[in-house]
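The following block contains the structure, expressed as structure tokens.
Every protein chain except one is present and positioned as in the full complex.
The chains carry the letters A and B, assigned in the order they are written, with residues numbered from 1 in each.
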Amino acid sequence: MKKSIVVGLAAALCVSGVAVEASARDYISIVGSSTVYPFATTVAEQFGKATRFKTPKIESTGSGGGLKLFCSGIGTEYPDIANASRRIKKSEYEQCREKGVKEIVEVKIGYDGIVLANSKNAPQMDIERKDLFLALAKSVPDPANEGTFIDNPHKTWKDVNPALPAVKIEVLGPPPTSGTRDAFVELVMDEGCAAFPSIEALKNTDKDRYKSICQTIREDGVYIEAGENDNLIVQKLNVNPDAYGIFGFSFLDQNTDRIQGSKIEGKSPAFEEIAAGAYPVSRPLYFYVKKAHIGTIPGIEEYLAEFTSDKAWGEEGYLTDKGLIPMPDDERLRFADDVKSLRPLTME
Amino acid sequence: MQDVEPSAPSSVRTIDIINRRLNKRYRAEKRFKRLGLAAILSSLLFLGLLFTSIVSQGYSAFVQTYILLDIHFSRDAFDVSNLAGADYNGLIRKSLQSLFPEVRDRQEKRMLNGLVSSGAPFQIQKMVMSDTSMIGSTRSVWVPADDDVDMLMKGRIDRSAPEAERRLKDVQLGWIDGLRGDLRLKKKFNRIFFTSGDSREPELAGILGATMGSMYTLIVTLLLSFPVGVASAIYLEEFAPRNKWVDLIEVNINNLAAVPSIVFGLLGLAVFLNFFGLPRSAPLVGGLVLTLMTLPTIIIASRVSIQSVPPSIREAALGVGASKMQTVFHHVMPLAIPGMLTGTIIGMARALGESAPLLMIGMVAFIVDPPGGILEPATVLPVQIYLWADSPERAFVERTSAAIIVLLAFLMVMNAAAVFLRSRFERRW
Partner (left out) sequence: MNFPLLLIVIFVFSQAAYWLGYKKAFFSAGEKGPVHLHSRPQYYGTLTVLWCVIPPLFILVAWSVFSETVLTGLALKTMSEYTGNLSPDEISLLKSDLRNIVSGRFIPPAADAALLEAADHYRHMRDIGRQGLSALALASMILGTIIVLVRIRPGMRARNHVEKMISITLITCSTIAIFTTVGIVLSVLFESILFFQQVPVTEFLFGLKWSPQMAIRADQVAASGSFGAVPVFAGTVMISTIAMLVAAPLGLMSAIYLSDYADRKFRAAVKPLLEILAGVPTVVYGFFAALTVAPVIRQFGESLGLSVSSESALAAGLVMGIMIIPFVMSISDDVINAVPQALRDGSYALGATKSETIKKVIIPAALPGIVGGMLLAVSRAIGETMIVVMAAGLSANLTANPLQAVTTVTVQIVTLLVGDQEFDSPKTLAAFALGLLLFVVTLILNIIALYIVRKYREQYE
């Protein structure tokens, strides 16, 4: 008798395992960038508490991984929203269209400043992007020989520009896999090397070489690739007053008691300066919504409304407490309007 | 002995040389023994260090600072048909205002409101929704304080530091001292930590969601890996013929036991998510991946346990006419089952603490609502720890440690159960 009970129970268990009725998804699924993650989660939590909808599920997969999942197709098994710390690429947009994701609504949520910071125990630095390029690029123009390039010989900031302190160059920054690094290269290194006519000349003759000179960061130990854990960078800056770190504004904001941001081209990375667009090194953050899912997955429109409300992304909204730099009023209005009318993105 | 002390005078007796050498050998013996003891003690020292460092960082998260507010639920603040739409934040602001009427400046008001957690309005909302009779009255309510206040109360913010280097400003410290003087600020048991899911605000974050996720994942793992593991062990140990195919299976099992767990994550990503199209972040997928990971452990432990049953038992059963199957199921299994269970518990404990493969299958996610089934999105305790360890807010450090304490407690209970089983049922033949 015992045996038959065991057989019966085991079989029942097997079946009930399979028989969990697969039902339609009733929560929003969000994937994407780890930079947008803190903002998206804050909004999601507010949204989940304040409405009758379930709290969205947010995965931190990175912008690329997120857009890849997002663009895999239409249907409940695919995410509804993708967060990105950069704009969607044309190739990704086309991949989306190929898989039937034809209408995407683009929402720019604000800016994230990338800061160069050091310990409060050392003086604040004021630096130009072209000096940053000279300090961090792998090869720089040879001052003695116009038109040729040499391996970066600069050891101290003073070597780069006599106005800067005579302190050893030591910069802790993000690794190549990170979106912050990509943005830093684009906003600082590319801009910095544009200041050299000899490099500008290359642009027309040898484009590949031009890019590789502008975008390759030196590897002789001066630029140290630190981990994704920006908390550790902050700690390290604290004990080493000579070192500088590169990271997102929100970590500077959380640690104003210990570190200070360097001025770049005379503008300090303060909240107001970044918001006004005066601070040169800031990047926009986005998220993308699958229009076809609106109406099928409950709550997407309400989530969008929460995100684009003034109490969230406005100048005094709760997202600014988490370190988001809001857009200027007119830009905010424009995007809020786009969201309301669900105007799909076009990319030509 | 000549070559030891070739120039020894003849007056030295052989016995002295032997004794001297003996003493030396005994000293070496003692040294060696001490070395062994030192090795054990240093391992234990590491264990102690690990535990003290985590407990000392985490114990304070089990209490949380609350603020007592007198909230006036005035009738005109509520629209009975739409209770959820009322301005609960406003109620809290008003009650704070009444405590500190001298605060007028807009900036200062913001700082004052910052003392209370942003979860407080929702707590008030829940209260009102469950009991509408309180509309029109004034109640005293304990609401959670902001994490900065909590950190200050626990002494993790240095108040003697210069104002610019503190997250709480001087004026806020003044208010906090005032509240403390009125007995309106108190540390109470942190119920939120055990009864809510994840949150971006440290003071509202809890481990219930992750614990439920861990539970569902483990149930799936247990239901699949125990029967399958025991069945494979029985087959390999009792029935399998000696041939190439069985050799291949054995090599595979032994190798899988030592394959890095992250590789199983890659397998889960490619097979369960991309090929079978199972939902991301679901405990079902986590359970499947962990099943594949723990199976070898369970199979190996079960085989050892079957091996330890002496052949005389089998021979006796076969001798009185039992079939091979009867011998195994009626006589060998009952003697081997405690060992199998021990192996299974140890395997489960490993699965409970595992996080690397789950990173690959979408369980690194922000999930607030505790999961209600094996197909709903969930995260597990170790992954929650990993997520919190990366958060910028300082109050998350103690919460991470507290979550580790909870996880370790679960693991200790499981390991203790395994040790108990082993000592209770272990037989020496």
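Quick notes on this one:
By our rule, a residue touches a chain if its C-beta (ideal position, glycine included) is under 8 Å from a C-beta of that chain, and two chains touch if they have at least 3 such contacts.
Here the structure is a predicted model, which means the values were calculated and not measured.
Looking at A:68, A:108 or A:267, the residue that reaches the missing chain in the full complex is A:68.
Although one chain is not drawn, the whole complex shows that of B:17, B:83, B:208 or B:256 it is B:256 that touches it.
The residue touching the chain not shown here, chosen from B:128, B:168, B:292 or B:395, is B:292. In the full complex, the hidden chain is touched by chain B at residues 25-26, 28-29, 31-33, 35-40, 42-44, 46-47, 50, 53-54, 57, 227-229, 231-232, 234-236, 239-240, 248-249, 251-256, 258-264, 266-267, 269-271, 292, 295-296, 299, 323-325, 346, 349-350, 352-356, 359-360, 364, 382-383, 385-386, 389, 397, 400-401, 404, 407-408, 411-412, 415, 419.
The chain not displayed touches chain A at residues 1, 3-5, 7-9, 11-12, 14-16, 18-19, 21-24, 26, 33-35, 60-65, 67-68, 73-76, 85-87, 89-92, 99-101, 175-179, 181-183, 185-186, 207-208, 210-212, 215-216, 219, 221, 224-229, 232, 235-236, 239, 292-293, 295-296, 298.
The rule is short, and it goes like this: only the chains that are shown with their structure count from here on.
Averaging C-alpha coordinates per chain places the centre of chain A 30 Å away from that of chain B.
Within the complex formed with chain B, the chain A residues making contact are 10, 13, 17, 20, 22, 27, 29, 37-38, 40-42, 44-45, 48-50, 54-55, 57-61, 77, 120, 228-231, 250-251, 254, 256-258, 316, 318, 322.
Across the complex, chain A is touched by residues 84, 110, 118-119, 122, 161, 164-167, 199-201, 223, 227, 277, 279-281, 362, 364-369, 373-375, 377, 390, 392-393 of chain B.
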